[in-house]
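Have a look at the structure below, then the notes.
The complex appears here minus one protein chain, its other protein chains still in place.
Labels for the chains are A and B, by order of writing; each one numbers its residues from 1.
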Amino acid sequence: MKTTRVLAASLMALGLSLTAAKAADGHSPNPPRENWSFAGVFGKFDKAQLQRGFQVYREVCANCHSMTLVRFRNLAEPGGPGFTAAQVKALAAEYKVSELNDNGEQVERPARPADAWPSPFPNEKAAAAANGGKAPPDFSVLAKARTYERGFPLFVVDAMPFVGYSEQGVDYIHALLNGYEDPPAGTEVPAGANYNKYYDGHLIAMAKPLSDGQVTYAKGENGEPVVPETVDQYSRDVSAFMAWAAEPHLEARKALGFRVILFLIVLSGLLYYVKKKVWADVGGEVHGLQPELHKAG
Amino acid sequence: MAITESGAAKPDGSRRDFLFLATGAALAVGTGAAAWPFVASMAPDAATVAAGAPLDVDLAPIQEGQIINVFWRGKLIFVRNRSEKEIKESQDVKLTELIDPQPDSARVKEGHAKWLVVYGNCTHLGCVPIGHQGPYQGWSCPCHGSLFDAAGRVRRGPAPSNLPIPPYVFEGDTKIRIGEEGGKAVA
Partner (left out) sequence: MSAHGTAYVPKSGLAKWFESRLPLVGLVHSSFVSFPVPRNLNYFWTFGAILIMMLGVQIATGIWLAMHYDPSANAAFNSVEHIMRDVNYGWLLRYMHANGASMFFVAVYIHIFRGLYYGSYKAPREVLYILGVIIYLLMMATAFLGYTLPWGQMSYWGATVITNILAAIPIVGDTIQSLLWGGYSVGSPTLNRFFSLHYLLPFMIVGVVVLHVWALHVTGQNNPTGIPIKSGKDVVAFTPYATIKDVFAAAVFMIFFAYWIFYQPNYLGHADNYVPANPGVTPKHIVPEWYFLPFYAILRAVPDKLGGVILMFGAVLILAFAPWLDTSRVRSSNYRPIYRQFFWLFVIVCIILGWLGAKPPEGGYVIASQICTAYYFAHFLLVMPLVGLFETPNRLPGSILESVTGPGKQVDSGSGMPVGAAAAPPSKG
C-alpha cells in the first residue's frame, strides 16, 4: 500500500504545483460570484427582474445584439418574465417583420407573438460590417455559452448538490458589464478597443454599454424607484434576463427534478427492503469487502 | 411475478405482499411517468401551435365561381365564391338524398351564403378533390372517385362525410379570419 500512496501523493503534488504556477501568470480575474434567485435546487426566476432585464435589453443591447431564438410569445410563457398574452401581442405589433406576399414581393407586416425577436442587422455580414468586422454575439444562449474555470478542487465542489454552482456564465456577463475601467499604466489600448478587467485579454470591442440612469424603470406604487437605476442593477437584471433566454425551462426543470428525485429515493427504499426480504430466503446477502482483504496482506 | 409468488408462500405473507405490491405499483407508476415525456414530445410543439395563429383572408379579389386555396396550420382550405345558381341548387337538395345530411345554411355563415369555406382534403383518405368537376359541380376526388356538391357535401362515396368547415369569422363583408371563433383564437 505504501508505494501506491507515495506515488499518488507525489503525482498529486506535481499536479497542484502546476495549477498554482498557472494561476500566477497574468490572467483575467475570476468574476465575483453573485446571488441569483434562479440558482440552487429550488431556484426560480424573479419575474420583476426579468421584466426589467428585458427592458434593458430592448432599450440598450438590442440595438446591436440579436436574440434570434427568442420569440415574442416566450415572454408570456410560464417560467419567464410573466408578461400577459395581450402585452406581448401589443409589443410584437410595435415591430415590423418582412415576408413574401402572394406576388413574391417582400412586404412588411406587424410582428405577431409567434415571430422571432427582430435582429438589429439584416444578416451576420451586415452586423460584422457595422461593428468593426465582428458581429456582436447573439443573446439567445449566450449565458450558457460563457463560463470561466474555477480549477481544482472547486470544480468538484461545483458539481455537488446544494453547494453546486452552475451560474458561471451569468456571473461572467454581470462582471463584464461592470468590468470597464481605466487601463493600468503602460497598457496600450488601440482605437476601437476598450479595456475590461474581466474580458479575456482585456481588450474588448464593445464600448461600455451601460451608464447610471440610462434606463428608466417603472416606479413602485408609492412613486419611488423599486430598485436603483445603476449600472450594477441594470447589468444584474439583464444578466438574469439572458439566463432565462438561454434556459427558458429552468423553473420547470428544477421543479420536475425535485419530484423525480424524491420519487426515485422512495422507490429505491422500497426496492431495498424487497431485496432484503427476497435474499432472506437464502440466508441474506454478504455486504462490503470480502473478509479476506483484511487478513494477512 | 416470481417475486410475488415466492412472497405469498411465506408465513409473514401479508406484510411481504404489501411491500411487494407497493414496490410493484411504484415501479409501474414510475415507468408510466417516464413514458409520458416521450409521448408528449410527439404532440405539436410550441412553435407549431403558435404558428397556427388566426389567418386573415381578403375575399375581395375572389371572382364569382372562383375557388382559392389557403393554408392554415399547414392544412389546405378552399374558399369558394358561389354563384346564385350553385347556392340555389345547394339549398334545394332534399336532405334525405344526402349521405351526411346537412342543410346548406349549416355550411355557410348566416348572411354570407355566397362564401363557402371548407377544408380541402377528401374525408375518405385525404386527397385533394378537384373543383368544378363531376355531376354535382362541386368537387371530384381523383383518388377514389368521391363526389362533393357546391356546399362541400359528399354526394357519392367512398368518402363518409362532408368536407369539414374550419373555425372562421367574418370581419366585415370582404374579409374572413380563419382560426378564430367567438372572438377567440382556436387553441
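Before moving on, here are some points about what is shown:
Methods note: contacts are C-beta pairs under 8 Å (C-beta built on N, C-alpha and C of every residue); 3 or more make two chains touch, one makes a residue touch a chain.
If you're wondering where the values come from, they're calculated on a predicted model, not measured in any experiment.
Though it is not drawn, the left-out chain touches A, B in the full complex.
Contact with the chain that does not appear here is found for just one residue of A:Leu154, A:Ala205, A:Ala218 or A:Val260, A:Val260.
Checked against the full complex, the one of B:Ala25, B:Ala46, B:Leu95 or B:Leu125 touching the unshown chain is B:Ala46.
Residues 1, 3-4, 7-8, 11-12, 14-15, 17-18, 21, 41, 69, 74, 137, 140-142, 144-147, 152, 158-159, 161, 164, 166, 168-169, 200, 246, 248-249, 252-254, 256-258, 260-261, 264-265, 267-268, 271-272, 274-275, 278-279, 282-283, 285-288, 290-293, 295-297 of chain A touch the missing chain (whole complex, contact as defined above). Although one chain is hidden here, its contacts on chain B can still be listed: residues 2-3, 6, 27, 36-38, 40-43, 45-48.
As a working rule, only the chains that are shown with their structure count from here on.
One inter-chain figure worth recording: chain A and chain B are separated by 42 Å, centre to centre, where each centre is the mean of the chain's CA atoms. Per the touch definition, chain A reaches chain B in the complex via residues 71, 73, 77, 112-114, 263-264, 266-267, 270-271, 273-274, 277-278, 281.
By the touch criterion given at the top, residues 3, 6-7, 16, 19-20, 22-23, 26-27, 30, 33, 46-47, 50-51, 53 of chain B touch chain A in their complex.
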